[in-house]
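Every protein chain of the complex appears in place save one, which is left out.
Lettered A and B in written order, each chain numbered from 1.
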Amino acid sequence: MTRTWIVPVVAALALFALPAVLTPYTQDLVVKIAIYAVFALSLELLVGVTGLVSLGHAAFLGIGAYVTVLAAGDSGGSVATVAPLAVLAAAGYALFVGALSLRTKGVYFIMVTLAFAQMAYFVFHDTKLAGGSDGLFLYAKPALGALNLDDKRHLYYTVIVTLVATYALLALLMRARFGHALAGIRVNEQRMRAAGFATFGYKLAAFVIAGAIAGLAGFLLAIKDGAVNPELLSWHESGAVLLMLILGGIGSLRGAVIGAIAFTLLKELFQLESLLGPVASHWQMTLGFTIIAFVALLPKGLIGVRSRFSGAAHG
Amino acid sequence: MDLPTFLVQCLNAVQYGLLLFLVASGLTLIFGIMGVINLAHGSFYMIGAYMAFVLAPYFGDWYLTKLLVGVALAAVFGFVLEWAFFSFLYQREHLQQVLMTYALILVFEEARSLLVGNDVHGVTTPEWLNGGFQLGGLMAYPWYRVFASLACVVVALGLYFVVNRTRLGMMIRAGASNRDMARGLGLNIKLLYRVVFAGGVALAALAGMIAAPLSSVYPGMGGSVLITCFVVVVIGGIGSITGALIASLLVGFVDTFGKVFFAEYSGVGVYLLMAVILVWRPEGLMKRAY
Partner (left out) sequence: MRLNLAPLAAAALVVTAFGAQAQATGPIKVGFMLPYTGTYASLGQMIESGFKLYVQEQGGKLGGREIQYFKVDDESEPSKGTDNVNKLIKRDQVDVLVGTVHSGVALAMAKAAKESNTLLIIPNAGADAITGPMCGANIVRSSFSNWQPAYAMGKVAADKGHKKAITITWNYAAGSESVKGFAEAFEKGGGKVVKELNLPFPGVEFQALLTEIAAQKPDAVYAFFAGGGAVKFVKDYAAAGLNKSIPLYGPGFLTDGTLEAQGPAAQGMFTTLHYADNLDTARNNAFRKSFALTYKSQADVYAVQGYDAAQILAAGVNAVKGDLSKRDAVTAAMHKVVVDSPRGKFTISAAGNPVQDIYLRQATGNNNEFRGVAVKALADPARGCKL
């Protein structure tokens, strides 16, 4: 059992040491990847552990981001108030959406989560609540004592710490009774209900937790970019995070992180004119074909590549 | 709001709803019969619209001919696409279907970019449908919009006729209620699926062709239609064409009158409608009732 901890710990240590060797552009890139890894991990709880395919998860990312900007206001505010607000707002919407959509199953559930994400999208895109289709800018970043998120180094370490903490939290959840119950629901919900579990409550709890973590990722994203935009809630964003999961491999936390890395790097790669020439401007097609190839040939994702060779099961 | 304005807005709502029905009926058929969630359905709508643009110079005022040719091309395209791609999706789990069809959207959008470019294009209405008729002293209602609504009604009736009064329709309904039993009774399910899929694609493409002069032709036009269609299918019930019709009209009214009374929140209105229906009937208004 101790072997499974070695790799994540080594990776975390490496991440802490990286700033010494990175250029500003690549440091930005690592921060972006880490934030998306947190986002992907939150969805992993829903899709991989509980078996709930949500096509509207970006709504919680976006709400967390928007609330961050709105709560920070002109002076930036304190991390101790802004971050919890962002997380609570996302969790609140997750409670609303979950309560309504968990009444449906399968294909309906997918469509309904998508539709609710669209609803949130339209609230930010059409109304005067926020900046409309242009989005909002974050003029001053929240601080907490000595922690100054305007400083790139501080932001970097904050994001890495959040990633490590999220990973650890989810790993613990999965090993606890709660996680086992969710896994049971994924495999056979009727049996779990027969065994006396209040499955609706468990599913809703998972949905809200996933939404809350996504909101936290949104908070970090707003601070990193200094700008938020309704497109953060679009279904393209929801599709992208699902893609990350399938790229990395559904069913493991590592898969979520690997998927986030792979997806972001692939996008950067496909858009590099210096490498791909004219094909670079049509990177969406390249991405599309890659996805199809992946789903068709490597349904278990990158994690599955190893087990294909070693034949070992992975948890 | 006085009566003439109210009536005109009702006309607007019905016209929008009927076009939506055309696209949604294809989606609900594919869902209901084959159980495949297809995110690329909006792309078929876009393909239809772009076809209208591309074919326009060749057909001029022969508008109905252009529509028929477009529908035929779309059906063939759908037939081939089902054989080459979608037939492999039936056995897969929903998540994989979602991702594969999402990837398909990306491919279609880029293909469109390569073939036709990224500009916004207008499509002109044919000469014999130009102009409009005066509605009291209010405004002129364009003939083309009347044509669009009528065309949708004709297709809707045709669909009803095919599904309820022909052998093909019987097979469709059989395949929908119990796939294995139908196969056991000798139905060529593979061919049936291919035909239904081609039909769904043709319906969406036809809607796109009809809508092209009204909404212009632009990149990403498939996306917004797709999600509204999902809402329609959820409200109406998967697999139910009647449900799709009722839901489309409901959405048309909520959207049109929403734009007038709650300008900012009109986009949200449709989803609130869906939320309300879900609380009341989680499976949609008319699940599987033809």
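The definition used in the following text is that a contact is a pair of C-beta atoms (placed from the backbone, for glycine too) under 8 Å apart; a residue touches a chain by one contact, two chains touch by 3 or more.
Quick caveat, the model's predicted, so the values are computed rather than measured.
Although it is left out of the displayed model, the omitted chain contacts the following shown chains in the full complex: A, B. Which of A:A143, A:L232, A:L245 or A:V295 touches the hidden chain is settled by the complete complex: it is A:L232.
Here one chain is not drawn; of A:I160, A:I258 or A:L287, the residue touching it is A:I258. Interface note: of B:G48, B:G175, B:G223 or B:G267, the residue touching the hidden chain in the full complex is B:G267. Of the listed positions B:K66, B:R145, B:R179 or B:R194, the one in contact with the omitted chain in the full complex is B:R145. Residues of subunit A in contact with the chain left out of this view: 7, 23-26, 28-29, 125-126, 131-135, 137, 225-227, 229-232, 258, 261-262, 265-266, 268-269, 272, 274-275, 281, 302-303, 305-306, 309. Taking the complete complex into account, residues 1-2, 5, 8-9, 12, 15-16, 113, 118-122, 131-132, 134, 138-142, 145, 214-216, 218-219, 256, 259-260, 263-264, 267 of subunit B touch the chain not shown.
One rule holds in what follows: only the chains that are shown with their structure count from here on.
Interface of subunit A with subunit B (complex): residues 47, 53, 55, 100-101, 103-104, 106-108, 110-112, 114-116, 118-119, 122-123, 125-128, 235, 239, 242-243, 246, 250, 282, 284-285, 287-292, 295-296, 299. Interface of subunit B with subunit A (complex): residues 31, 35, 37, 39, 88, 94-96, 98-100, 102-107, 109-111, 113-114, 223, 227, 230-231, 233-234, 238, 264-268, 271-272, 274-275, 278-279, 282-284.
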